[in-house]
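Quick one: structure below, then a few questions.
For this depiction, one protein chain was excluded, whereas all remaining protein chains were kept in their positions.
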Amino acid sequence: MDTQDKKPEIMEELEKVGVTDLKTIVQTNWKGTLYRFILKIRLTINLPKEKKGAHMSRLVEAISETIEEESSVVYDSLEELERQILDKLAGRHPYSRGEIEMETELVVRKQTPVSGRQTMETYDVTLRVSKDNGSYSKKLTAEAFGSTVCPHAMEHSNGRPHMQRAKAELSVDTEYSNPVELEGMLSIIENGFSSETYTLLKTEDEKHLVNKMHSNPRFVEDVCRKILSEAKQKYKNSKIKVKVISYESIHPHNVIAEAKAET
Amino acid sequence: MDTQDKKPEIMEELEKVGVTDLKTIVQTNWKGTLYRFILKIRLTINLPKEKKGAHMSRLVEAISETIEEESSVVYDSLEELERQILDKLAGRHPYSRGEIEMETELVVRKQTPVSGRQTMETYDVTLRVSKDNGSYSKKLTAEAFGSTVCPHAMEHSNGRPHMQRAKAELSVDTEYSNPVELEGMLSIIENGFSSETYTLLKTEDEKHLVNKMHSNPRFVEDVCRKILSEAKQKYKNSKIKVKVISYESIHPHNVIAEAKAET
Amino acid sequence: MDTQDKKPEIMEELEKVGVTDLKTIVQTNWKGTLYRFILKIRLTINLPKEKKGAHMSRLVEAISETIEEESSVVYDSLEELERQILDKLAGRHPYSRGEIEMETELVVRKQTPVSGRQTMETYDVTLRVSKDNGSYSKKLTAEAFGSTVCPHAMEHSNGRPHMQRAKAELSVDTEYSNPVELEGMLSIIENGFSSETYTLLKTEDEKHLVNKMHSNPRFVEDVCRKILSEAKQKYKNSKIKVKVISYESIHPHNVIAEAKAET
Partner (left out) sequence: MDTQDKKPEIMEELEKVGVTDLKTIVQTNWKGTLYRFILKIRLTINLPKEKKGAHMSRLVEAISETIEEESSVVYDSLEELERQILDKLAGRHPYSRGEIEMETELVVRKQTPVSGRQTMETYDVTLRVSKDNGSYSKKLTAEAFGSTVCPHAMEHSNGRPHMQRAKAELSVDTEYSNPVELEGMLSIIENGFSSETYTLLKTEDEKHLVNKMHSNPRFVEDVCRKILSEAKQKYKNSKIKVKVISYESIHPHNVIAEAKAET
């Protein structure tokens, strides 16, 4: 009998047991284009009282074998790949609740606002699929930088605000079949700021952005509400969370706003 | 009317609004000894639909004025200081739910196991106090390093296991008046590992520790269960959470175990 | 006249001025296979006394335009792409010393030592190309995890050592034309440890690895020397640096060894 299958000295159920910070590479066929991603994966299962340990190598195998097959098969999304890994694992290691989370970077091609130049923007995203007694759910998280411009300073300093970089995170937790796309989530996030950011900006673009910022003074609270409100309208049957952090240019500390809703 | 008190364009309640990563210094009188701590503070309140923003400077003032007074008063614990800050804030800024969290480092004097040398050990700890419609609760979190020694390798390689550094985090969420001490939590955590760690070890101490590790092979799951089980016995009327991560010496990724209980 | 081209109030030469933490995606044709990389880029130039600022958007354009062309052209290596960016920049912004650094992750397919399974290993690497008054040089840096096994504990505890995860970094700074490959650098690094690590290990592989670790006790100093010595033999006309850190399983702190050589 494997050490892992023995009865442990202390019998307590464990909620999540598994591997984390496991890095690998996959390709997916997203809307007809092949994408390659370097992923950081966390895969966990629940462990009942009477089992000493999980067979960790089987968790790693469920990941690596699904990815190997996928080289020929090619899934349509990372979520589909995650579901496939959970299913393959179920055939090798019993569990009642499994969860897989992938952190990666999404690259989106954009145009600069005035000069119309091509620019590539990179966003941190996390995709999680859970399988709970046979039923699947998913949680998508995206984050983006933008700016906040202080409406209070604007009023009290003759239209001269302080402004700064900010970051917002939106997550949507919903059933597996609910169509939610990271690109749409990123649009909602960027639309919430005083202005979005761009990697490339020519002088005319910079001028446009700076004017947009001055016309759009928003507290960190305003940004949080705008993102929450748009996400509530777009994503139904979901648990929505928003976190915004503003890296204040007049303080060494940061200010934050958080909100959540169920639709 | 201040900008913050105006009606916002988008009316959504915000769960948490405030300052974070604010660093300061305090001293407390813990069991008769004065301790000085550098703290990283997060202080948030809920914000109702109809208020555009929080008066962030009042949150900072509630912290700084309480700490200034405290120079003369000196509280008995960081939790007491946190409660005082929440109370002072209530007099300046209305809120129905406020929460303050302090991250700091606790230094504990220990003795090496055989040579009996003095050694100072430093631990990351977090103390949170919440005030919800007038009633207080607290959540204490402590983490410590230790080691895991693989029982499976021990069995399959003639008593030659692989071993590695691990880290465990224990949190206890309970009513404010429930006496919970970080020192006790740290003892439970360190007792859960194959062995605890020391900053200073003479040859005889190292030999003792290595023997202890070999006599105590434990999976990350075993460590998690031992900490959970001891914490459940010691802390009543509490929500307890345990997370253990093992930095595997044979893998580039980590393995984890998480558990929770309500007592 | 652009603000950047004006004479600054304080006239001091600046060694490096530019953009950092800029993320983008590229593909290269490495030995006949297309690879896509997400990169974090730092591109800097020197700035003479009499110029107030660099035209930062031209630095970004030199990157984005080279990458766009590269989609059709496809360079053979990231170093070649870097040189191309420095050359394109020279046509748009004068400088006497330019430097570009790309951080990315390299994925290498390996076989497990006994069961012969496929496993994908991911390594952090950095590639830097400098152009100094027209002449090019490069610096390649690679890092990998492995293990250290304490020879001192081995001797003093009847063959029962403590062991732990360690990490080593090797950099080779040489003229641009000197052929240096990251894959070879990674082999030298992994060969320096008591054992290398694998993402996937079956029971027979784990047993093999644990035996290898016990047969190969090495201090952090031994690892550092072995990597330095092999790199000195392989890379001529180079400045070589090695850093090794061992995440001690018996201590909460780490131990390190560093060495350098010129060949």
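Here are some notes:
Per-chain numbering from 1; labels A, B and C assigned in written order.
Following the convention adopted for this analysis, contacts are C-beta pairs under 8 Å (C-beta built on N, C-alpha and C of every residue); 3 or more make two chains touch, one makes a residue touch a chain.
Remember, predicted model here, so these are calculated numbers, not experimental data.
Checked against the full complex, the one of C:Ala90, C:Val114 or C:Val255 touching the unshown chain is C:Val255. One of A:Gln84, A:Thr126 or A:Ser147 touches the chain omitted from the figure, and that residue is A:Ser147. Against the chain not displayed here, subunit B makes contact via residues 22-25, 36, 38, 57, 60-61, 64, 67-68, 105, 107, 117-120, 122, 199-203, 206. Residues of subunit C in touch with the missing chain: 2-4, 8-23, 42, 44, 47, 52-54, 56, 151-152, 155, 219-222, 224-226, 228-229, 245, 252-261. Although one chain is not drawn, its touching partners on subunit A can still be listed: residues 121-122, 144-145, 147, 152-153, 156-157, 160-165, 195, 197-199, 201, 203, 206-207, 209-211, 213-214, 247-253.
Note that in this section only the chains that are shown with their structure count from here on.
Of all chains, the one whose CA centroid is most distant from that of subunit B is C.
Note on chain placement: the centre of subunit A and the centre of subunit C lie 28 Å apart, centres being C-alpha means.
Annotation: 35 Å between the Cα-based centres of subunit B and subunit C. Listed for subunit B are residues 152, 252-253, each touching two or more other chains.
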